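Then we have chain A:
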Amino acid sequence: MRESLPGLLVAVPLAGAALVPLIGALFRRGARETALVLHAGVFAIALALFALVQDGAPIAYAMGGWPGPWGIELRLDGLSALMALLTAGMACFAAPLDLSGRRSGAAGGRTSPFGDSLLRGVLLLLLAGLLGIVATRDLFNLFVFMEISSLAAYTLIAAGGGKATIAAFRYLLAGTAAGSLYLFGVGFLYALTGTLNMDDLPVQLAAAAPGAALATGVTLIAIGLSIKAALFPLHGWLPDVYVFAPTATTGFIAAVMAKVSAYALLRLLGETLFGVEAGAFVLDVLLWLGIGGVLVGGALAIAQTDVARMLAWSSISAMGTILIAVAVGSELAVTAALFHVVAHALAKGCFFFAAGALAGGLGLSRVQSWAGLASRLPGTAVAVTVAAFSLIGLPPVAGFFSKYLLLAATWNAGGAAGAAAFAALIASSLLAAVYLFRVLEAVWFRSPAQGSLLAEAPRTGPERLRLPRPLVFAVGALAALTLAGGLFAAAVERRLPRWPLPEPVGAASDLSRLDSARQEGAGTPGRRVLR
Partner candidate 1 sequence: MTPSWEFLIYHPGAYLIAGGLWAGLFPSYAWATSGVFSFGAAAVFVLRRLPNLDFTASVADFHLIWYRGDALSVLFTVVFTVVAGLGLIYGWYRMRRGEAAAAMIYAGCAIATVLAGDWVTFFVFWEGMAIASTALIWLGGTEQSRRAGMRYLLFHAVGGALLFVGILLHLAGGGPIEVAALTGTGPPFWLILTAVAVNAAIPPLHAWLTDAYPEASTAGSVFLSAFTTKTAVYALLRIFPGAEVLVPLGIVMTLYGVVFAILENDVRRLLGYHIVSQVGYMVTGVGLGTPLALAGAAAHAYSHILYKALLFMGAGALIEATGFRRLSDLGGVWRRMRFMTAMYLVGAVSISGWPLFNGFVSKSLIVSAAAEAHAPWTELLLTLAAVGTFLSVGLKLPWFAFFGADRGVAVRKLPSNIPIAMGIAGFLCFAYGVLPFMLYRMLPWEIDYRPFTFDHLSSSLQLLVGTGFLFFLVVRKLTPAEKRTLDVDWLWRGPLRGAVSDAGRALRGLAPAAQEARRWVVTGIDAGLRRAAAGRAAPVAPAALNFRDSIGWTIFFAAAAAAILLVILDRA
Partner candidate 2 sequence: MNRHASSWWIRGVFVTGLIFVALLEAAAFLIAHEHHGGFWNAIPMWDLVFGFGGAAVLYLAAKRALGPLLSRPEAPMRRSRGGRA
């Protein structure tokens, strides 16, 4: 059972993706419930895996019974189990929602050409793709899952109709470019080493002479994944997608999708290819790009008047933050990155669900239109406040602790790049404070404009404003988790995997140990000497 869990983790949603539309088509109802059960099941599997890998031993599943390096291996170690858990968990919040939700920018009235059950199947497909990326140990298989998840995502986004369709199309362009670049890169590596297995690749690379082909492969892989991770300046697809996609989709993909790509970057560059000179070089470049992303994302978020667009730019900033930590690559930095991934996913998911609910359901998309929210939807206001605190990094919520760890990690990294990253992280908090406190000010202290929805709606009685119950649950639960993540930061931190990861079982790799600085610094906060 234990050994088959990684397989189930991917297979269940994949099968569900087919099953749910089928049920929808056959029975007209029950599709939603089935999807929910499946999501819960996937979450349970992820949870079980997460619990099981806490002892440090990864759980591997050889697809088709072919062991690595020839077969495709799905393997869950602490890091991937965490990502899987996060992904599956966020999907659970998105699953009960209306996936064809209208956004204010969407052309009115027209329902999605797809049936509801089909979209639910696509969500499961997206989940399967993301979980596959997380679980696989095969470079090409990773591409396959990446494409699965991308295609599913395009569909879900396009379901918003209107401008969402255009946004999805443009995302498709960028995503296809990304996939192609990635695939080229993998091709180079494969040509060089003859292997696609992430454990075998370093061994082979150690034997291969470094050269242009290797560097090209690494670079193309990095660029491809950077586009997927919306790393500045390759972030162009992101804002429109986050703004126009349906609420549930936005909440889900904003929380995890880019992060899964960042995970892949960490896996490939930080682990598999780290011993390669080009890999280390690319990480250094990523660090500076991360700094740029943090600042540009934060600054442009300030420039927005639309809540969702502001949050989208904030996400670009957050991805920069995560990539900084990935690029620093010390134990502490990766712990910080993971903490930030969790904290940001919870808070951003919460915020996007709330923003989507208000914008899509009530047409409150601009910051100023949220004025007086606290008097009509106090619960939502509290949740948004908690999420905003986390995004800024104020105690006592989760974001503060991830910010603290990030700062400590960048500080320990030393060097000009470390100092610049340190300063950029502080600046990003300040920028976030500017745009998020503007929202909070409107929510709590401004009066709704005369004649606006919030001004007209009664405070009590059956006519009072209410959000759909699943949304309330998602927003509330995520806010609660954000708060809990801060109050029990030590417990969260303890469960985060340590970096570098324990020796993979059955792998002959010694390349993941090449970083001497990391070995010296084992046990204490790591210090990668940055150029």
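The candidates were selected such that all candidates are chains of the complex that A comes from, given by their letters.
The working rule: a residue touches a chain if its C-beta (ideal position, glycine included) is under 8 Å from a C-beta of that chain, and two chains touch if they have at least 3 such contacts; residues count from 1.
All values reported here derive from a predicted model rather than from experimental measurement.
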In-complex contact partner of chain A, selected from candidates 1 or 2: 1
Touching residues on chain A, where the partner in the complex is candidate 1: 105, 163, 166-167, 170, 173-174, 177-178, 181, 212, 215-216, 219-220, 223, 226-227, 233-237, 239-240, 243-244, 278, 299-300, 302-305, 309, 313, 434
